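A single protein chain has been omitted from the complex, and every remaining protein chain is retained in its original position.
Right after this comes chain A.
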Amino acid sequence: MKLKVLFIVLFAMVSCKQDNKSNQVADNLKEVMNKDIVLSGNDLEIYDFNGFEKFLNKKDDKIYIVNFWATWCAPCVKELPYFEKLNKNYKNKGVEVILVSLDFPHLYETKLKPFIKDKKLASKVIALDDVDMNSWIPKVDKTWSGSIPATIIYKNSNKKFFEQSFTYDELETELKQFLN
């Protein structure tokens, strides 16, 4: 949605560059850019923890499966296909998979974005970039030591946290407890 806003603003900027409105438009653009979401090319959404927190607190009766991963994390990459499969099989049943990349920002262009493209990831992928881990890790779950992969499954205020790797069957079993 915000991406659309940004495009409209950009389009507006280009189309009225001779206009004295352009200053005002530029200000609007700045405002958009300063919001919690910063867009870089290829639509990768990058958040700091404040911006990201909403993905852990949706209360719309959907089941969210939020997986923390990174391209450099071998066990994470190994289990990604299971999350993808789960997303494919359950997206029409009120389930959404969100893959939260903890890749290093300087490797977004060279590692993360090509990875998303090559693997044709269909689940929503967002990037979390916030160095003050000691303040946000306990907000995700107070038992999380900080190792990845880590996964949260939640529906409204019912939440379960896993600091472990999954097989597809294990993942589906956990999901089914939320589906009932």
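In this section, contacts are C-beta pairs under 8 Å (C-beta built on N, C-alpha and C of every residue); 3 or more make two chains touch, one makes a residue touch a chain; residues count from 1.
Keep this in mind: contacts and distances are computed from a predicted model.
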Which of the following is the UniProt-recorded protein name of the chain this complex doesn't show: "L-lactate dehydrogenase complex protein LldE", "Thioredoxin family protein", "HupE/UreJ family protein" or "ABC transporter permease"? "Thioredoxin family protein"
Hey, which of A:102, A:116, A:152 or A:175 is the one touching the hidden chain? A:102
May I ask which residue of A:92, A:110 or A:134 touches the chain that does not appear here? A:134
Residue numbers in chain A that touch the chain omitted from display: 72-75, 102, 104-105, 131-134, 137-138, 143-149, 163-165
